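Every protein chain except one is present and positioned as in the full complex.
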Amino acid sequence: MLEVGGVQFGSRLFTGTGKFSSSELMEEALVASESELVTVALKRVDAHSQDDDILKHLKHPRIKLLPNTSGVRDAKEAVFAAQLAREALETDLLKLEIHPDPKYLMPDPIETLKATEELAKLGFKVFPYIHADPVLCKRLEDVGTAAVMPLGAPIGSNKGLATRDFLEIIIEQSSVPVIVDAGIGAPSHAAEAMEMGADAVLVNTAIAVSDNPVKMAEAFKLAVQAGRMAYEARLAARSQNAIASSPLTSFLD
Amino acid sequence: MLEVGGVQFGSRLFTGTGKFSSSELMEEALVASESELVTVALKRVDAHSQDDDILKHLKHPRIKLLPNTSGVRDAKEAVFAAQLAREALETDLLKLEIHPDPKYLMPDPIETLKATEELAKLGFKVFPYIHADPVLCKRLEDVGTAAVMPLGAPIGSNKGLATRDFLEIIIEQSSVPVIVDAGIGAPSHAAEAMEMGADAVLVNTAIAVSDNPVKMAEAFKLAVQAGRMAYEARLAARSQNAIASSPLTSFLD
Amino acid sequence: MLEVGGVQFGSRLFTGTGKFSSSELMEEALVASESELVTVALKRVDAHSQDDDILKHLKHPRIKLLPNTSGVRDAKEAVFAAQLAREALETDLLKLEIHPDPKYLMPDPIETLKATEELAKLGFKVFPYIHADPVLCKRLEDVGTAAVMPLGAPIGSNKGLATRDFLEIIIEQSSVPVIVDAGIGAPSHAAEAMEMGADAVLVNTAIAVSDNPVKMAEAFKLAVQAGRMAYEARLAARSQNAIASSPLTSFLD
Partner (left out) sequence: MLEVGGVQFGSRLFTGTGKFSSSELMEEALVASESELVTVALKRVDAHSQDDDILKHLKHPRIKLLPNTSGVRDAKEAVFAAQLAREALETDLLKLEIHPDPKYLMPDPIETLKATEELAKLGFKVFPYIHADPVLCKRLEDVGTAAVMPLGAPIGSNKGLATRDFLEIIIEQSSVPVIVDAGIGAPSHAAEAMEMGADAVLVNTAIAVSDNPVKMAEAFKLAVQAGRMAYEARLAARSQNAIASSPLTSFLD
């Protein structure tokens, strides 16, 4: 069973709340996904309002919230936002996102490391969204991160595991859970990440903007399970030559 | 529901019997896969023997046999083998494999077309194993093939969909079911083929040579379901730029 | 030095005449490319006219013409077209193109083999445009083809070597020159084909539709030379781990 930040998860599919056409559809899709960790932008929730729409639709016994700091520009803003999130949502879990560039939303390695260090000292379980940079991952471990969330491809690009070669190194070297975030645009991408040995994946856009988010959520659920099982059962090696699955002796001998 | 050659299939995962370390393990894996169509090399079965090992392990109400002609060198041998297979196994279904080259097992387009034409006239439901050649697929349709089975990559190479660009054309143009055969080495590959709109996949080596064929069979079952659901729910388009899944307005405004 | 169909070529870059914005620009680009074999659609030339525009611009001592049968639908039309071409252009060289599908222009393996056999008997030096099908290549050799021209990707798609895995097999097995045709959209693609051991490449669209066809022609010339030299000097193997090019002993020891 997966454990991150002291919390156990039965599902290795983490999800998000952005871009759904309605909160009702979001809720239905997240339930279908069987995801137990759902990230939500702090800006979108108002915990003090009885009528808060998104939060209302996320009140399920199995679902834990993972507030994210999307929109902050540096470590200082991130720490402030994290504290608001903890108070509002009563959780130490935090998805740290610091991406100053509004076009590609690539994360800032320097500010992310700095904020992770501060937040870990403040007792947060930090899930930092980062580029697939193996050395940065080790440094985040050194300052007490709960997990690392390297990107597969730019957020929302749906390109899959463009960082494949670096994810392999990260997975090999990491002593904290590796959660592939961003870029996963199809169940096959999620399965591939799991086959490589990622501990979990986070999927949002590909589910939310599908023609049928509920069905797509279920597809991702199955793909993540499939990829994990394949990892556990060990995939066969790739081979340069063909290897017959049927006997090669000439049929009519 | 998938229909090929007049037969309906609840599962879109077709499997094979080669390379398993024992017939018992094969049986257990094929049951776990929930596959309803299992290909078997004619050379390996002896229908008249009470003790025939492989056949005994394939007697399940849900499993149909798909004899294959692996080992034949040309159309003439293929037709002869097909007739033996029909008599022995009492089925019109036939996986046609003509691959003269013993190293890469690449199929022969000329002999395959010739044999398909003859076999279709003889009432066979032909599943020809072919290169991912869009024009050959159309010509096979013209002579009455029941399906086309383009390869993803050389047999046993586990490389996945190396023929991706051509499979897309084949799927777009085909009026018979498209079953991706050969090269599928991981559940993610199977999911990708299904996401593209393939009607089914055939997997053998990747299941049989895994450390845990039963678990791997189940992984493929889930991946094929996931890929099909994603196809039906329509995947989101790939995008060049990042698209935020969380709101981009600066957090602390 | 490359020899195909009994003719020696100093350049391994073959070119075409389609899609240039003017015949003058075409001539300038082809001269810059230093190509010695230029394919031309028979439909576009009128050898009997004094004023024929394209032919006039191809009269260079170094340039040989390679008439192609683009537009024919089957072997019979191809043989007829070839005979017209031989008479009109006084050459036995022939690029055989039979692609019935108007959308993707994928070649027909059956009609191409049939036409190659007939044309070889009639004394033609046949350069058949084909899918990257290793078995078809061997069968074309058997009937006397002068070369094989497997495609890298659909004509005009500029996608590069989508058929990489199959080109490798073809190059390994072929006893006639292998000329990669179609899909080459950048000098890097041409270089890659040559590095793999292709004997030559044919490039048309990528030169003709560039903003600066003359400069692009020269770029392809250099890239083909580079790729050939790298093939001759043998590339280093790919490695999974990093290997330092500088000494790893800690600097300050």
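The letters A, B and C name the chains in turn, as written, and every chain counts its residues from 1.
Here is the rule we go by: a residue touches a chain if its C-beta (ideal position, glycine included) is under 8 Å from a C-beta of that chain, and two chains touch if they have at least 3 such contacts.
Computed from a prediction, not measured in an experiment: that's the story for all the values here.
Note that the undisplayed chain, when the full complex is considered, contacts A, C.
Only one of C:6, C:61 or C:102 touches the absent chain when the whole complex is considered: C:102. Considering the full assembly, C:81 is the residue among C:4, C:37 or C:81 that touches the omitted chain. Along subunit A, the points of touch with the absent chain fall at residues 99-101, 104, 106-110, 113, 131, 133-136, 138-139, 153-154, 157, 159, 162-166, 169, 173. Seen from subunit C, the chain kept out of the figure touches residues 16, 18-19, 39, 41-44, 68-73, 77, 80-81, 97, 102-106, 154-159, 185-189, 191-192, 195, 204-206, 208-213, 215-216, 218-223, 225-227, 229-230, 232-252.
Here, only the chains that are shown with their structure count from here on.
Within the contact network of the assembly, the step distance from subunit A to subunit C comes to 2. The most central chain, judged by C-alpha centres against the centre of all protein C-alpha atoms, is B.
Taken over every residue number at the interface, the positions common to subunit B and subunit C amount to over half, indicating a same-residue contact. Taking the CA centroid of subunit C as reference, the farthest chain centroid is that of A. Chain centres here are Cα averages; for subunit B and subunit C they lie 34 Å apart. Residue positions 104, 106, 154, 157, 159 of subunit B are each in touch with at least two other chains.
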